[in-house]
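Just below is one structure, and these are the notes that go with it.
A single protein chain has been omitted from the complex, and every remaining protein chain is retained in its original position.
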Amino acid sequence: MPLDLDAIYVDLHRHPELSFQEHRTAGVISEHLTALGIPHETGVGRTGVVATLENGDGPVIWLRADTDGLPVPEQTGLDYASTARGVDPAGVDVPVMHACGHDMHITALLGALERLWTERGGWAGTIVALFQPAEEFGAGARAMLDDGLLDRFPRPEVVLGQHVTSTLPAGRLGARPGTQMAAAEGLTVTLHGRGGHGSRPHETIDPVVLAAATVMRLQTIVARETSAQDIAVVTVGSIHAGLKHNIIPAEATLELSLRYTTDDQRERLLSQVHRIVNAEAAASGVEVPPTFDGVFTLPPTINDEAATERVMGAFRAAFGEHDVVDPGLFTGSEDVSWFARDAGVPLVYWFWGGVDPEAYAAAVAAGTLGRDIPANHSPFYAPVMHPTIERGVDALVVAARAWLG
Amino acid sequence: MPLDLDAIYVDLHRHPELSFQEHRTAGVISEHLTALGIPHETGVGRTGVVATLENGDGPVIWLRADTDGLPVPEQTGLDYASTARGVDPAGVDVPVMHACGHDMHITALLGALERLWTERGGWAGTIVALFQPAEEFGAGARAMLDDGLLDRFPRPEVVLGQHVTSTLPAGRLGARPGTQMAAAEGLTVTLHGRGGHGSRPHETIDPVVLAAATVMRLQTIVARETSAQDIAVVTVGSIHAGLKHNIIPAEATLELSLRYTTDDQRERLLSQVHRIVNAEAAASGVEVPPTFDGVFTLPPTINDEAATERVMGAFRAAFGEHDVVDPGLFTGSEDVSWFARDAGVPLVYWFWGGVDPEAYAAAVAAGTLGRDIPANHSPFYAPVMHPTIERGVDALVVAARAWLG
Amino acid sequence: MPLDLDAIYVDLHRHPELSFQEHRTAGVISEHLTALGIPHETGVGRTGVVATLENGDGPVIWLRADTDGLPVPEQTGLDYASTARGVDPAGVDVPVMHACGHDMHITALLGALERLWTERGGWAGTIVALFQPAEEFGAGARAMLDDGLLDRFPRPEVVLGQHVTSTLPAGRLGARPGTQMAAAEGLTVTLHGRGGHGSRPHETIDPVVLAAATVMRLQTIVARETSAQDIAVVTVGSIHAGLKHNIIPAEATLELSLRYTTDDQRERLLSQVHRIVNAEAAASGVEVPPTFDGVFTLPPTINDEAATERVMGAFRAAFGEHDVVDPGLFTGSEDVSWFARDAGVPLVYWFWGGVDPEAYAAAVAAGTLGRDIPANHSPFYAPVMHPTIERGVDALVVAARAWLG
Partner (left out) sequence: MPLDLDAIYVDLHRHPELSFQEHRTAGVISEHLTALGIPHETGVGRTGVVATLENGDGPVIWLRADTDGLPVPEQTGLDYASTARGVDPAGVDVPVMHACGHDMHITALLGALERLWTERGGWAGTIVALFQPAEEFGAGARAMLDDGLLDRFPRPEVVLGQHVTSTLPAGRLGARPGTQMAAAEGLTVTLHGRGGHGSRPHETIDPVVLAAATVMRLQTIVARETSAQDIAVVTVGSIHAGLKHNIIPAEATLELSLRYTTDDQRERLLSQVHRIVNAEAAASGVEVPPTFDGVFTLPPTINDEAATERVMGAFRAAFGEHDVVDPGLFTGSEDVSWFARDAGVPLVYWFWGGVDPEAYAAAVAAGTLGRDIPANHSPFYAPVMHPTIERGVDALVVAARAWLG
């Protein structure tokens, strides 16, 4: 009995789960793989699922879909909208939504595996399908690799993946060779001052003023120390110090995220952040130097030139020139690169449109694309089901067969 | 049976309570007043106690002691050190300590009332004794006044109060005419930006950067807009914005406290803070102007010139010139002024030393007074019991009789 | 007698002149045009020269070279190095050097005119050659246009120009369709405070602190309010306030330059600068709002897509694929666009390499291109004469004949 992809998508959309909590999701994936007769393992990297489609001699390729939802309160008004809730790492009960479209990623990969398995007379080699958890934490790919992925499953020649996007109409696909998505680095900086009474600041080393001076100085990394042609973002996403009006606290904490597109830039940005944070602390005359804690590293998503041309060529042949475009560079980040980096093989990561084509055309005509079409991560985000599902399935099949014949 | 002031002090020290939670404390006070046969009411201003000593025609005076402890973990090593705990307004369980010496204030006032009541043949008039809660919140005096203090009890000609201090040796007393303690104002500022993804700051109005720029600019109030001869402090005691590294939050909150010595300066400082906060928000192009919430106003503690001279003169006569000094202006703040302000009468508020005289002399000789002697509010703070208790009792009696004969 | 281009180049290199002072240079150009029998006018836009090569019915094209030197002390060590001096607009005597290669531009255009005039049997139409002064001031193109250029000379179908560059080896050429060079805007901001004695800042409105806060806040335009994918630079090139240590001045002056690539971005950046400057002044409580004076506007150098493809196609045909590249976007700025903008016709502006090919290859191999090869405007900058001159002449001829047959 063929998979009912519409039903699968709606079911997944209704039941999103937070990162590393994708237990029901993994169960659904496993159930459908079992129905298809595809061997697979669950619990890889905590809540990941790995399916292996062995089909004679030939190349090994990896196909990857990510599976987690986000702590976003769905406001799409869809009749299959999520009302799910979850408990975030801080122990807080939050609403959960597939606001990034990972439900579509799972659906398309299941559909593609079904087609490829059904048509396995037409190709040869091995497909390893990765249903990866916790992409939103930037931690799931590493968890799977650290769980022995490369040793427990056939090593690939190429890693392929896709992301549904609010920036393209349904039916359209695209990838750019080279940097496709920016890298991201999260780090936590703790500034150590000396607390005291609010009326006697001269007996303290005020960490609030130190934190403020540091935030202002960090702006110069992008504004003065980065080429206008390079992509770099330094965001202080949180700042916390103190408990009350009239007590000067002893510490301040900054949570930073950095965006960049090359490994060199990562070194440069980290070095600049360290230089400025340490110097501002020295300007305050601190007794204890600042503490730096790395929280996550998402490498740049760099599409291999040759492999990307191979996939895009296959797309153009299958879907026509008109539906294969340069999607531009995305400043968001992904952890898919870890698979290709650890395996030492090329990556091809493309975007596939999920916007209703008529709404897209109208917004383009009105010049209101960015405003009218809810973006991934928005409470209003939802791809249209058709032809998004079909094109997502087709794209994976076409890309896979560019290697497997 | 006379009061055992040592035992009372030790008991109070062992059982400190947080602001507006001084239920046991009020019970202890009431029990001793009852034992002395002094009429009194409890529950005035939530956990305050008011005793009234009527003794024929004559002036009415108010004597005030404050009663609350602080969320400080006692580290004095005393055998009567506090191990008490309490629940602070945020619902957090915290250690509690009489780190500001209010246990000594209660003890001395009880001792003084005992003496005055016993010796009531020697004077005439009415003494109203205020055991005020929640001084550390800057809220207890207002709570008692708002509970009808001026209508329910005889109105005074003068308000007298005292504070034990780590800046004077036990035995020494002092007040300065005019401003004795600075005023304090607490206000909370909420800065409204626009949140978004950490990689796309240009779609946001970053409240972290806005908060940092505001904190830096606020420094200029004291550094550039205040006469070097005036006393002013602008402290940002807390700054909070954001939840994680790569999300730009929508809001930032600053908790400020201001110190000053005149009502004019209060107007000026508040106006400067508003001007800078609003302008910095405008520099960020905010869509919603900042919100200002007043949290507390502690007026300057201003000693009436004539009344202070009257008390100091009586002190000099009773204790000798050597033990009556100018203690200097304190930049800390008090809410005792509300009693005198609301009643429209003079205030005299003096300091009385609590430091072991030998340790004090040694520290003066070594030039290490500020470093060696733990200050009020420190986990190591504790006055020596003798002669601190005696001198505190004597001071109240001498001051009261400067009015009552 | 054919022109001796080497001698012309060396002579021009030895005798650079500052902007709008190119009197000798214009004389040299005029002398050679006269020798070639080409009709021309001098004094167009003060020190510009315009030659007109009429050659029957056909398109009109404009070829442009700029002619001025820079106040840079030549340190190339060449035997034909400049020792010239000039008087800058501030009246200061300064060294002068062709540090931007405009001597090469003149030489190549003279050589191209000679060739085209000699070979005028092979094409038809009209060439207007513009020897433009004062490009370094961003003022020469406007001066020629304001002097009636469009009315006094045949109007073009296309404007063509070229710049020699330290970023390509001699022999190589390139242009990119769309934005080729950034735009630039210069503006002067005067901040009005209130002066006074250095010991009494509270009686002043300190413009030094206001200027500092403004400079810090301006950093956020690029760091927080610009997409990481857009090109924008906000430079405060000068800051001036005050005369001595202990007097607080009444004013501060900031000289800003902005870089961007579209007219929309110009509006946005100017609006952001105004917003921040005005708000920071409000934060200081100024009595007189800041003054803004526009100083220069250099539009983005935008290559017409079709016309650029026409020229690049002709280059590829003439010089081979290998020597025609995408030179990348330059964040520097040019005033050549005014000719095409005022005429309402396409612009093609390409770069041509001037670096010794062996030195270039060595630097590429060593990864030290940016460090080892002196850049335009450096005291050490000098293109190699060969094949730079030949390729510059050829490029102009090939590009011109792409229109003229």
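Going by the order they are written in, the chains are A, B and C; count residues from 1 in each one.
We adopt the following convention: a residue touches a chain if its C-beta (ideal position, glycine included) is under 8 Å from a C-beta of that chain, and two chains touch if they have at least 3 such contacts.
Quantities reported herein were computed from a predicted structural model and do not represent experimental measurements.
Novice: Quick one: say which of C:Thr34, C:Thr83, C:Thr118 or C:Ser238 touches the chain that got left out.
Specialist: C:Ser238
Novice: Which of these touches the unseen chain: A:Arg85, A:Arg152 or A:Arg275?
Specialist: Only one of A:Arg85, A:Arg152 or A:Arg275 touches the chain omitted from view, namely A:Arg275.
Novice: Using the touch definition from the top, which of C:Pro16, C:Gly69, C:Gly101 or C:Pro249 touches the missing chain?
Specialist: From the options C:Pro16, C:Gly69, C:Gly101 or C:Pro249, the contact with the absent chain belongs to C:Pro249.
Novice: Of the listed residues C:Ala35, C:Leu78 or C:Val295, which contacts the missing chain in the full complex?
Specialist: C:Val295
Novice: Which positions on chain C touch the chain that was left off?
Specialist: The list for chain C reads 182, 184, 186-188, 197-201, 206, 208-209, 211-216, 219, 233, 235-249, 252, 255-257, 259, 295-296, 331-333, 377.
Novice: Spell out the interface residues on chain A facing the chain that's missing from view.
Specialist: Listed in rising order, the touching residues are 199-202, 204, 206, 209, 213, 216-217, 220, 223-228, 230, 272, 275-276, 278-280, 282-285.
Novice: Contact with the hidden chain only, please: which chain B residues?
Specialist: 182, 216, 219-224, 227-229, 231-234, 259, 328-329, 331
Heads up, the rule we're going with is that only the chains that are shown with their structure count from here on.
Novice: Going by C-alpha centres, which chain is most central here?
Specialist: A
Novice: Using mean CA coordinates as chain centres, what's the gap between chain B and chain C in Å?
Specialist: Here the centre of chain C sits 68 Å away from the centre of chain B.
Novice: Can you give the whole-Å distance between the Cα centres of chain A and chain C?
Specialist: Distance between chain centres: 43 Å.
Novice: Just give me the whole-number Å value for how far the CA centre of chain A lies from that of chain B.
Specialist: 53
Novice: Can you list every residue of chain B that touches 2 or more other chains, as numbers and ranges?
Specialist: Those would be 199-201, 206, 209, 213, 216.
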